[in-house]
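The complex appears here without one of its protein chains, the remainder shown in place.
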Amino acid sequence: MEDTLRNKETQLVESAMNIIINEHIKLTHSINYNEIASMIPTINNAKNIFVIGAGRTGLMMKASAMRLMHLGYQVHVVGETTAPAIEEGDLLIAGSGSGTTSGIVRAAETAKKVGAGLICFSTNNTSPLATMSDQTVVIPAAQKQARDENVSKQYAGSLFEQSLLLTFDALIQTLWDLDGSTASELWKRHANME
Amino acid sequence: MEDTLRNKETQLVESAMNIIINEHIKLTHSINYNEIASMIPTINNAKNIFVIGAGRTGLMMKASAMRLMHLGYQVHVVGETTAPAIEEGDLLIAGSGSGTTSGIVRAAETAKKVGAGLICFSTNNTSPLATMSDQTVVIPAAQKQARDENVSKQYAGSLFEQSLLLTFDALIQTLWDLDGSTASELWKRHANME
Amino acid sequence: MEDTLRNKETQLVESAMNIIINEHIKLTHSINYNEIASMIPTINNAKNIFVIGAGRTGLMMKASAMRLMHLGYQVHVVGETTAPAIEEGDLLIAGSGSGTTSGIVRAAETAKKVGAGLICFSTNNTSPLATMSDQTVVIPAAQKQARDENVSKQYAGSLFEQSLLLTFDALIQTLWDLDGSTASELWKRHANME
Partner (left out) sequence: MEDTLRNKETQLVESAMNIIINEHIKLTHSINYNEIASMIPTINNAKNIFVIGAGRTGLMMKASAMRLMHLGYQVHVVGETTAPAIEEGDLLIAGSGSGTTSGIVRAAETAKKVGAGLICFSTNNTSPLATMSDQTVVIPAAQKQARDENVSKQYAGSLFEQSLLLTFDALIQTLWDLDGSTASELWKRHANME
């Protein structure tokens, strides 16, 4: 890095980045990796996989869905144009920090009713969403409105959303390892018209 | 209808609606239904169907994609999260009034390069998109910026966009007739989580 | 039109198109244009306009939102990335054939709770959505699952969705007439980066 004048804004950005990274280092010690590993057979046995999430959490679920598609899974994002009905034998993976977002809880109820599997990523395992899930991956990050500076100094659900991306990418990396495909085999599935 | 005071705004709306309907009646005489019917075997033989369009035209292509999914086709919207790469044996259906939108022309080039089929809906059959297409459905409605009041009094590409919806829905209705499924069989595929 | 062989598929497509056009001609006689015209002052007085709809109805609401943006209104699509919270003085325009879709009914409740206006497009004025709306535009087309061949021979909510597009475009055309802007003034607002 060049020898640059370290002004106030630069120091604030660097400090914010260090806070973010440290919060993730701390989280790695409280995540239960068994919970994530347990998703592997469920994902491999699902007919179709659906993902759902609201706001920034929804964007992270979409990022995960795109990678699952690259790996060759049949995957749909709830709410996108060509997502069909969920059926018995399918799997819904829901992301929700609070586990209470009503649109997501109702989708989860539909999934259970038709006999599909249900996995959730959440900050706790006592919410309506988590209690109805077959498997819950707990990411012990603050909820959006229940800010606790001991858990995260970041705004709203940022730590949860970031950790959802990193955690799901660790799962993706594992699915890829177990699958044994080369990067170029996966690359062929990447969207080639945008 | 109640006996209401017909004020200026009400008259303007009714008059606008009559203009719109009359433009569509006129269009039905200049559409070549053979062009649309020719899409049927192409659609039925495609492995995966992709649709693409920009702006409001893109929204109409999405509406068509949703119905193709209801009918049981494997269909993707270019740019949505889980759309994979297009491959040989697949089909791209592109909507573009002008047939010159660069992102769509490049997508069409990719489709041709990989050996996929290419159908377009356009206002003419001489554009870059139409000339590279295997089949073109011409909807003789004014282009967005080449407004000709003899063709449409509506703003920009509205007549084309509306007619794209109606025309594609006529095709959908025909595919459904030929398929013989009941409405309740199709209904089972409708998204059940929103 | 060229002298083409009129095979079975061509006849089916042409016949489907005639059915569609005739259903719209019939609808123009049962729409109350006062209901649509009454939206004009409400739209003009709104601070921010939000639109919402599910499935194909949602796509038609997006097409309408795009045109409202072209006309210079501050408009957002519920669920898109940068849509903020709805507030007092804002307006929610909801499209729902049945008027019962739960996500839309809840959004409407939120709109009312914060003191925003609520307009709906629906097939009837007795649904939960319509009864809580300040103004309802009734499009007397069959609901998705209550198919009545006397109302429409088309699949599911197609007639409603098409008519929503045409009806809202008649309103847009009227707003444009009243505004007095030229097409080129509006054209400057069209997205220039896609």
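Note that the chains take the letters A, B and C in the order they are written out, and that residue 1 is the start of every chain.
Keep in mind that, in the parts below, a contact is a pair of C-beta atoms (placed from the backbone, for glycine too) under 8 Å apart; a residue touches a chain by one contact, two chains touch by 3 or more.
Quick caveat, the model's predicted, so the values are computed rather than measured.
Asker: Taking the full complex into account, find the residue in A:108, A:129, A:151 or A:171 that is in contact with the omitted chain.
Answerer: The missing chain is touched by A:171.
Asker: Pick from A:48, A:110, A:123 or A:162: which residue touches the chain that isn't shown?
Answerer: A:162
Asker: In the full complex, which bits of subunit A touch the chain not displayed? Write them out.
Answerer: Residues 1-2, 4-7, 9-14, 16-21, 24-25, 28-34, 36-37, 40, 54-56, 59-60, 62-63, 66-67, 70, 101, 103, 145, 147, 154-156, 158, 161-162, 165-167, 169-174, 176-178, 183, 186-187, 190-191, 194 of subunit A touch the chain absent from view.
Asker: What residue numbers in subunit B mark contact with the hidden partner chain?
Answerer: These residues of subunit B touch the chain that is not shown: 59, 79, 81, 102-103, 106.
Asker: Considering the entire assembly, which residues of subunit C contact the chain that has been omitted?
Answerer: Given the touch definition above, subunit C has residues 50, 52, 62, 65-66, 69, 75-86, 92, 103, 106-107, 110-111, 114, 188-194 touching the missing chain.
Everything that follows uses one rule, which is that only the chains that are shown with their structure count from here on.
Asker: Can you tell me which residues of subunit B touch two or more of the remaining chains?
Answerer: Residues 62, 66, 103, 190-191, 194 of subunit B touch two or more partner chains.
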